[in-house]
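Chains shown are a subset, placed as in the full complex.
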Amino acid sequence: MNTSTKPGGNDPAPRLDRAAIAKRAARDLIDGSTVNLGIGIPAMCADFLPDGVELLYHAENGILGFKELSAPGEGDPNLMDAGGSFPKLVPGMAFFDSVESFSLIRGGHIDVTVLGALQVSRTGDLANWIIPKRGIGSIGGAMDLAANAKRVVIAMEHTARGNTPKIVEECTFPLTAPGCVDEIVTDIAVIKIDRVSGRMILRETAPGWSFEDVQALTEATLVVDGEIVEIS
Amino acid sequence: MTIVPINKISNSFADAVADIPSGASIMIGGFGGAGGQPTRLMMALRDLGVGDLTIIGNVAGISKTTGYGWPYHLDPVDQGMFFESGQAKKITCSFPVPGTTNPLSEIEKAFREGRAEVDIVPQGTLIERIRAAGAGVPAFYTPTGVGTPVAEGKEHRDFDGRTYLLETALSADYALIRAQKADTRGNLQYIGTSRAFNPAMATAATITIVEVDEIVEVGGIDPERVETLSTYVNRIVQREAGDPMP
């Protein structure tokens, strides 16, 4: 288990590093799924797939089935992913336009999307596109993905600067989509959202972290439903 | 061999955009980044100097400050040029600012200084609105944006127990697009991920102008690979051989 070395204040134990968050999120990805990974920690999931799991990666700009990126400074501008990086050409890829790309998304054909978040509410509301005080933000494909993917997983650090909670009772930031998040994987916890009952269920914690430790950094009320296990 | 003899080929990028008036609405194709961007047409429009433009793009104006979608060794060119030059008064797009504000992008500068209206639309809604304009659909319902700021003021309606927003078609006076290859009739072929917004924009503008790497005779594009029909294309300009700009 890789853990972060940055100071955690009153943390009872180290938090996971970004790679470990990605690795845990990657564990739930099912072989053969069509998957869209957001930038940052979500994109890192591709490096930590369990053995035998192959995914069909989709990017909004019109590509399915890409894999490794070209080396920095190399790559073809006509073979880009939605993050502006340049994948390598691999067999089985498909290129298409934005109409088709968003028909795939909006039509509910993306099995899983892994995204980052600014805030997630107890009922699964997601805010990840604008910081209100900046006055301008970028939506891109985030609203389409969040509202329409079959499964929405958030992979992020548990708190913002100064331990400000990002997992909240109600989002104060403008929403990306209401009631869309299924699971949150953070540097201290894995939380399932039961959107029917509106409950946040703590399922896993980082080594050395208790339910109370996680709740202390979470504004939303967490519940226990089944055993809490250690993130592995 | 019979060939539809309409001549759509412009001799220069300047000629191709020469009739664009101040106040025009202009779609700019591609996704964001160098691939599929009609960079030479954009530069010609900047050089033309007309103002009060409304730009319609996707990822817009983030390459110059972040390098997004550009090879490392080149200075990126993006839609921010029309805000730096003061030619644009408004942009409709999905992604107008990068994560960082250091340095500020040209669009964010213009926004903060009150020089530009920025209309931010979810990407799937944006491309579907453009496609709708070309396809004779004046409006459609989408689940995207319900419960968010983009839903404000829009009609909400339930179908089968889920709530959707009514979104309307989005057309423009001109579309500047980029393709790999055109035949002399105006059939277009794209390459890789350079399709993006280009094919739909070609259908949604009164005048569609395409920047291509190569013009071939009729028959020089495989009929299975015609991705924009010649009916949609008004003007074609070929880039200079060996142009270092991607």
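By letter and in written order, the chains are A and B; residue numbering begins at 1 in each of them.
Keep in mind that, in the parts below, contacts are C-beta pairs under 8 Å (C-beta built on N, C-alpha and C of every residue); 3 or more make two chains touch, one makes a residue touch a chain.
None of these values were measured; they are calculated from a predicted model.
This structure file describes a complex whose protein chains are present as A x2, B x2, with one copy per kind shown here.
The criterion applied here is as follows: only the chains that are shown with their structure count from here on.
Between the CA-based centres of chain A and chain B the separation comes to 30 Å, rounded to the whole angstrom.
Interface of chain B with chain A (complex): residues 31-36, 58-59, 62-63, 66-73, 94-98, 101, 108, 111-112, 118, 120-125, 127-128, 131, 142-150, 180, 190-200, 227, 246.
Across the interface of their complex, chain B is touched by residues 59-63, 72-73, 75-82, 84, 95-99, 101-102, 105-106, 125, 134-144, 147-148, 174-179 of chain A.
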